[in-house]
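Before we start, here is the structure in question, set down as structure tokens.
One protein chain omitted, others in place.
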Amino acid sequence: MSWEPVIGLEIHVQLKTRTKLFCRCESGFGAAENARTCPVCLAHPGTLPVPNRLAVEMTIQLGLALGCEVAERAVFHRKNYFYPDLSKGYQISQYDEPLCSGGRFSVPGPAGDLEVGIVRAHLEEDAAKNVHVGGAEGRIGGATRTLVDFNRGGTPLVEIVTGPDLHSADEARRFLQLLRQTVVELGVSDAEMEKGTLRFDVNVSVRPRGSSELRTRTELKNMNSFAFAAKGIERELERQIAIYEGGGEVVQETLHFDPSRESAPPLRSKEEAQDYRYLPEPDLVPLAPPVELVERLRASLPELPAARIRRLAADVGLELAEGLVTSGRDALFDRVPGDRRMVANVLMNQLAGAGVDPTSVDPAELGKLIEARGRIPRSVFGEALASSGEPGFTAERYLGEAAISDASALDPVIERVLAANEAQAAAYRAGKEGLLGFFVGQVLRETGGKADARVVSERLRERLQA
Amino acid sequence: MAISRGEVLHVARLARLELSDAEVERFREQLSAILEAVGKVAELDLSGVEPTAHPLELSNVWAEDEPQPSLDAGEALASAPDREGHFFRVPPA
Partner (left out) sequence: MTIDTLRLTAEEAAGLLERGELSAAELHAAYRAAIEERNGELNAYLTLVERVEGAGVPIALKDVISTRGVETTAGSKILAGYRPVFDSTVAARCRAAGFPLLGKTNMDEFAMGSSTENSAYGPTRNPWDTTRVPGGSSGGSAAAVSAGLAPWALGSDTGGSVKQPAALCGIVGLRPTYGTVSRYGIVAFASSLDQVGPMTKTVRDCALLYRAIAGRDPRDSTTVDLPEPVELPERDDLRGVRIGVPRELNEAEGIEPGVSAAVSRALDLARELGAEVAACELPRSVEYGLACYYLIAPSEASSNLARYDGVRFGLRAGGDGDARRMYEQTRREGFGDEPKRRIMLGTYALSAGYYEAYYGQAQKVRTLIRQEFAAALERFDVLVSPTSPTVAFPLGAKTANPLAMYLSDVLAIPPNMAGLPGLSIPCGLSEGLPVGLQLVGAQFAENVLFRVGHALERAVGFDVVPRRLA
């Protein structure tokens, strides 16, 4: 039987407001533990939440970018559970009346657009940070104590829930990368996985290809990079398929993916079924986003990355277009003159590899350099690219260093190389023509990369046929 | 509407309350009597009636995104039953 993966995502994006969602403590990193706390976010008796208007607006803007409807009336609910990182004993979140719902997000793909349903995008507060200390590995299981820092507690998050519309790890990765770039370009979040300002859980199930049933799903928590997520999904798909093929049943559970062990052990089983006892937050009044506000936010949306990918794909192919846009390099790409595909390749491969900040590059100079790529030694080109972000960079300085294409200069080197590799030369002559590249590489090395590779291979071919 | 021993224990667990056996029985009796009385609301057919979450009909009450001073760490931790450095300390979670 052939199996179809069914994948849905729950993404948490930390909003880039200056203050927390329900108090006016500064949010963000860098302060000493518990230095960004107040009676409200520490849940001192009698304190009350007051929503951050900007956080509401950012959520609406993000919802609009995801094609959602903005609710005429939205309500905050309390989600009740006990944990030391939750100061009030409940999280203020949204439940059956979220701010945004019913969206659709298109991800350009090789087989047409991938349409991902957005079930909802709602606003909620983040929990604080627990540090589990002591014990063998300092892991949750063996800790001797837990230390709590409430600085993050109460930071605004948008939770985005997709439909079960993704059907491979690669689709999930492409969706997430595009979503991330969208969020960043809207200016509502830094969405950096390393800092935890973008986090996601993955719901995974499989079904026989062609069927439309939804089977028991498992939840992969704590994904800390797109690559690990893809790996984790692949592994979980294999596990579920093996279970079904062995005649078993998948059990609904939450798995904690540990990239170092490349395994996903189940989280500690809950002592009782979770019952969050949602109730409408009586300390807050409903949100009723005025039409003018929603329309103003809609009008302020920039051109979204998905549209730019579609536009670029026609010139440079989907993969490069996707890479350029989701890395934010397409802004530079648009301004660098020259062959589109060549420019895209250089930007995505060499320039990225050299670690140059694309925003510091002079596009005209970079264009000149790329245009001369075939005419200057490879090492010189590399050197030039690496310094292309420096102030005052000019391509001119490097263009003078023409490649060695003079046969009289190259022949002695070629002779030396052939003499040193007689066996390979014999093999070539016996028909192993693939060895040409080997000789070209040797000559380039001998010349410190300054030889013109095209001339070298021509001369080599002549010499070897002789 | 009687409530069972098991339900009392379940609710106490959800609410993080430890009860002795005697307490479980006493609360079971009292809660059963109270639930019997409050269960009266079920008599009314209220389909089509909107719930009242709040006596005042307000909406869009919010504050601008402008930082106000936080507590200093001494104040934040002043009431903590236990601490370690600038952290609140609790038994392992």
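Which chain is which? They are A and B, in the order written, and residues in each are numbered from 1.
Basically, contacts are C-beta pairs under 8 Å (C-beta built on N, C-alpha and C of every residue); 3 or more make two chains touch, one makes a residue touch a chain.
Here the structure is a predicted model, which is why all the values come from computation and not from measurement.
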- Using the definition of touch stated at the top, determine which of A:Val13, A:Leu42 or A:Ala127 touches the missing chain. A:Leu42
- For the full complex, which residue in A:Gly89, A:Gly187 or A:Gly353 touches the chain that was left out? A:Gly89
- Message: Can you tell me which of A:Asp275, A:Glu295 or A:Glu433 touches the chain that was removed from the display?
- Response: A:Asp275
- Task: Could you please point out the chain B residues that touch the chain left off the display?
- Result: 3, 7-8, 11-12, 14-19, 27, 30-31, 33-35, 37-42, 44, 46, 49-56, 58, 61-63, 71, 75-76, 78-82, 88, 90-93
- Message: Counting contacts across the full complex, list the positions on chain A that touch the omitted chain.
- Response: 39, 42-51, 78, 80, 82-84, 87-90, 146, 148, 150, 271, 275, 277-279, 282-285
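Keep this in mind: only the chains that are shown with their structure count from here on.
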- Message: Give the list of chain A residues in touch with chain B in this complex.
- Response: 17-19, 24-26, 32-39, 42, 44, 50-56, 73, 75, 82-85, 130-132, 134-135, 140, 143-150, 271-272, 275, 277, 280, 282, 284-290
- Can you list the residues on chain B that touch chain A in the complex? 10, 13-14, 16, 53-54, 56, 58-68, 70-73, 76-77, 79, 84-93
